[in-house]
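First the structure, in the form of C-alpha cells, and then the observations on it.
With one protein chain held back, the other chains of the complex are shown just where they sit.
So, chain A:
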Amino acid sequence: MEKLDTLKLTSRMNARVRKNAIWKSIFFLSTLFGLIVLAVLIIRVLTQGAGWIDINFLTGRLSTDAERAGIMGALLGTVWVMLVVIPVTLIIGVGTAVYLELYAKRGKFQSFIETNISNLAGVPSIVYGLLGLTVFSRLMDLGNAVLAGGLTLSLLVLPILIVSAQEALRAVPGHLAEASYAMGATKWQTIRRVILPAALASILTGSILSLSRAIGETAPLTVLGIPAFLLPFPEGIFDTFTALPMQIYYWTLDSSLVAEYANLAAATIVVLLVLLFVLNSIAIFIRNKFQQRY
C-alpha cells in the first residue's frame, strides 16, 4: 500500500485554508464597502451643509439670495403632506390588512389581491407620479395642491404598510382571539378590542417606516409639477406646496449656476436626514418598548 505523502497533503490543506482566509477578508471588505460609502456620504453632506443651518435657514422664506434663503415653506409642505398621508394610509392600509388576514376566505380572490399588492410594490415611483398627475391633478382638478401630492404618495407607500400590517396581525396568537370568542364577543368586537390592540405596536412601527419612505420620495412630486420657487407658505391641503426633497432637487440642479446652492441643498439634506433619523428612532423605540411577545 502506498504511503500517504503527508507533506504534500498538509501543503494542499494549507493552501485551501489560506484561500479560505483570503476570501473571508474579501467578503468582509465588500461588506465594509457599502458602509464606507455611507460614512463618506454623511460626512460630506455634514461638512458641506451643517454650517449653513441656523435659525434663519430653518424658519426663513425662500430666496434667490443663498445667504438669506430658508426652508420653512418646504418644511411646512412636508408636514402638510404627512398630515394627508398618515390618515389615508393608516385607514386603507390597516383596513386592507384586516380584511385579508381576518375576513377574506383563503382562495383565489385573496391570492389575487396579495399578488396585486406585491406587484404594486414593484412599480417605479415615477409611474405613481403619472397616475397622480392624471387622476388627482387633472381629473379631480387638484393641480399641485398638498392633497394631490399626499394622495399620490399614499398610494405609493400603501403596499409597504399593508404587508407590514399583515405581518403584525399574523403575529397575534390565535388563543387571544379564541378567548375573546369564548366570552361571547363577536368577530368585529374581537378584532377591535383584542387583535388590533395586540398588533398596534407593530402596525405603528410599520406605518412610521412607510411614512419615512414617503417623506424622502421625490420622483412622483416632480411629475405633479411642484413649483421650483414658491414664497407663500401652505396653509391647508388645497394650497400649492413644495417639500424638502423637491427643494434639494431644485437647489442641486441650480448649483451649476450658483455654487452656494449646493451648500443649501446639503443643509436641506441634513434636515431631511435628521427628520428621518428621528422618525426611525421613534419606530425602534415603539418596537422595543411596546411590542409584546407571546
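By our rule, a contact is a pair of C-beta atoms (placed from the backbone, for glycine too) under 8 Å apart; a residue touches a chain by one contact, two chains touch by 3 or more; residues count from 1.
Throughout what follows, contacts and distances are computed from a predicted model.
J.: Name the absent chain by its UniProt protein name; which of "Alkaline phosphatase family protein", "Phosphate transport system permease protein", "Putative peptide import ATP-binding protein" or "Carbohydrate ABC transporter membrane protein 1 (CUT1 family)" is it?
T.: Missing chain, UniProt protein name: "Phosphate transport system permease protein".
J.: Using the touch definition from the top, which of A:T10, A:S63, A:N119 or A:N288 touches the missing chain?
T.: A:N119
J.: Out of A:L46, A:V135 or A:L200, which touches the unshown chain?
T.: Once the missing chain is taken into account, the touching residue is A:V135.
J.: Since one chain has been left out of the picture, which residues of chain A touch it in the full complex?
T.: 16-17, 19-20, 23-24, 26-28, 30-31, 33-35, 37-38, 40-41, 44-45, 48, 91-92, 95-96, 98-100, 103-104, 113, 116-120, 122-131, 133-135, 138, 155, 158-159, 162, 186-189, 212, 215-219, 222-223, 225, 245, 248-249, 252-253, 255-256, 262, 265-266, 269, 272-273, 276, 280
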